[in-house]
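The block underneath contains the structure these notes are about, expressed in structure tokens.
Omission of a single protein chain aside, the complex is shown with its protein chains in their original locations.
After this line comes chain A, so read on.
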Amino acid sequence: MDDLLADFLTETQEGLGALDAALVRLERSPDDVATLSEVFRIVHTIKGTFGFLGLTRMEAVAHAGESVLGRYRDGTLRVTQGGISLILAALDCIRGIVAGLEATGAEPAGSDAALIASLDAVASGEDAPPAAPPAAAEAAAAAPPSPPAAEAAEVVVAAAPPVAPPPASAPPKAVPAADAEASGGGNAPPQTIRVTVEVLEGLMMLVSELVLTRNQLLQLSRNGADSAFAVPLQRLSHITSDLQEGVMKTRMQPIGNAWAKLPRLVRDLGVELGKKIELQMRGAETELDRQVLELIKDPLTHMVRNSADHGLETPEQRAAAGKPETGRILLNASHEGGHIIIEIGDDGRGLNVDRIRQKVLAQGLATEAELAAMPEREVQRFIFRAGFSTAAAVTAVSGRGVGMDVVKTNMERIGGTIEVRSKEGRGTTFVVKIPLTLAIVSALIVEAGGERFAIPQIGVVELVRVGGEGAPQLERIKDSAVLRLRDRLLPLVNLAGLLQLDSRANEDSAFVVVTQVGAHVFGIIVDRVFDTEEIVVKPVAPILRHVTMFSGNTILGDGSVIMILDPNGIARATGVGAESGEGENERDGGRMVVTHRSDQQTAMLLFRAGDTTPKAVPLGLIARLEDVERDRIENAGGRPLVQYRGKLMPLVPIAGHWDQSMAPERQPVLVFSDGDRAMGLMVDEILDVIEEKMVIDGAGERPGFLGTTVIAGKVTEMLDTAWWLRQAGEDWFGAGAEGSKGPARRILVVEDSAFFRNLVVPAIGAAGFVVTAVADAEEALRLRDAGAGFDAVVSDIVMPGMDGFAFARTLREGGPWRDLPLIALSGRAEPADVELGRAAGFTDYVAKFDRAALLDSLRQCLDAAVAG
């Protein structure tokens, strides 16, 4: 719920900000219908959101405000300054509660009865003035100890009394209140000052020097026995570390800064290319060093542009492929260790592996035999080769040969990696992994050919001592050294040889630094290994930039200058990167959903459940195997449950029934998980894990199984995981498994708030419907005219442009959708509204925040439609 809440907070704050301005405008020109409906719509949306999230206190306040605005809009009440002040007070009250919510994660306790009463009084036509001051005071009292909110409320208190007399000398008093509010109030008090980047850079440089000097001092004190310095030096060392951390923090910036221009870019691209594109950005608050940020900005933009241009299809193509017309580009950033992971994904056409193969052949990058032996992922990696573009046409946007190779090179330059995941017809995702900061890294100091070098720890997987007693030996295949490491053949490069240094040490006793670059693992032979040290990476002089083996240089604790090796450069120089990376499949294969790629071996888990026929499920689909004690399994409404990782996990017996008295002491459970939901399948016995080709016969012979296959000479039933997930899904979304029988029903959702779309679409989708969402009625009508077919339409009522009522009337007037079930989704589910909705042609009227009711209604409407 945390993400939801964060989204909500952002959306609400934006909404509140817009409201302040709009309300002030409304006060100046009470007859401005456009402003009035804008205000009404925003309040309405905010209220709906509160309701959906169960924030009852705010919902009540917003509702009271909305009632007043509703009267204004209907023209049954005149807009008065007193009324507007009250609504502003309501907003301040909401702001206070939002601040409390932000701070504590829960709605602060308190009563807004007075405020609501005043609002209701206005709504019912009474005069506002007497109620205003207490209402504002109440807001102030209700506000949690957050200073900005209290401040904001005070401003209103100050402004309210002069407002009380009849609205003769209108706005000037209220305007400053709102202004002060907009600039100083709301969220995040500006406890910040502006500092130029140069100052920060200068600080960072000084700290870097300080770290180096500290290192030198520590080295000296280690060598000498002068203990008088030891203690103060320790302190100095700690303070230096803290200082370093503090200064690093000042350089951290949210990655959202690098994304700021993307929505506009995507919009323009959409117009230019005639595509409908929705850009979703997650994790925009993830912070990284501004230097890194600057360096990834362009590659990121390039990738997004690529997704929009090459990745996503035109609306026609998408409709033909059964996808929503609007393509989606998803940016997702998150921290992982000392790295930041950025995903750039689209739900477009995916990489055409066959076309890549053809192109690879045409360009002579690999032979047909090599290609045939390559796993698909390896083939896809060819897009990172220079001059490789699969775009059939060079468009104005991309495809001019400045391709993914440049992106890859840029990423590698800053010590990052890039990988691609793609599924034809389903989309492409690039995963970029970059260090948080380039300034200070931990490095392993090694020696080769009499010189010392630093290897960033990021790339180092392990250290192996070779030669000597009982240690693994280096072996040679012709001239190439290899190491057999845990049954894997590890390619090796000799650092001294690579750097054209004379290797004085003898190879019989050396160290292998096992290094990973992207998917490739290789070993670097060095003569000696010293220590690890925190080093300050300094760029090499421009005249050395062409030496790609080094990513920088630094000064060690003893004052000597040392070169920092770039594992990427070494991999490139030795051709390691060009080899097929088996490690890649090992690491990622497990997470890929196995479909009907019967030509590939798949790891399967064999188990027994119910009858004697062995059953199999691709191992990659299983999150964990658990042994649950019988006593821990509880029964809720006839369904077994277990408390698992702090949550209740539904258990589904494959045998169809579960009897606690008959159950074994320990119940083996296969745990499937999706996001933070999990379900467990109860089986009798786990038999084995084997690698087998999947050849399935007679699909769908009985529910829950895809069919049978022969594994290890035995007929084995293949589990239909999706079916079993739906068995447990009933608990999550209140959707019955019956809903998913037969062809999936197609639902069109018309909703202007992106936040609600994100809530409603997955909820309906999870219940087994195929959902298409559009942002307004006009787009829905365009879909209709384009010949799209749906089984039901769910529409919001309050929308910019054509509202839900008008939309319903238009649909009912005629056209292919005339008889479709039409469900209104609205925050205002009062009897009068419902009546209005029915009059306009809606089949049913459901409160926006009631998922269960919506699904019920959908099912009923669809059943009725089928029956009728």
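Note that a residue touches a chain if its C-beta (ideal position, glycine included) is under 8 Å from a C-beta of that chain, and two chains touch if they have at least 3 such contacts; residues count from 1.
Everything that follows uses one rule, which is that contacts and distances are computed from a predicted model.
Colleague: According to UniProt, what is the chain that's been left out of this complex called? Choose from "Spermidine/putrescine import ATP-binding protein PotA", "Chemotaxis protein CheW", "Sulfate adenylyltransferase subunit 2" or "Carbohydrate ABC transporter membrane protein 2, CUT1 family".
Modeller: Record says "Chemotaxis protein CheW".
Colleague: Can you tell me which of A:I46, A:I277 or A:L499 touches the chain that was removed from the display?
Modeller: Hidden-chain contact among the options goes to A:L499.
Colleague: Quick one: which of A:L212, A:A780 or A:A808 touches the chain that's been left out?
Modeller: A:L212
Colleague: Can you say which of A:V561, A:A636, A:V710 or A:A852 touches the chain missing from this structure?
Modeller: The single option touching the absent chain is A:V561.
Colleague: Please identify which residue in A:E451, A:E779, A:E830 or A:D856 touches the non-displayed chain.
Modeller: Residue touching the absent chain, from the options given: A:E451.
Colleague: Which candidate, A:L69, A:I97, A:L331 or A:M549, sits in contact with the chain we can't see?
Modeller: Selected residue, touching the omitted chain: A:M549.
Colleague: Can you list, in ascending order, the chain A residues touching the missing chain?
Modeller: 208-209, 212-213, 449, 451, 499-501, 538, 540-544, 546-547, 549-550, 553-555, 559-563
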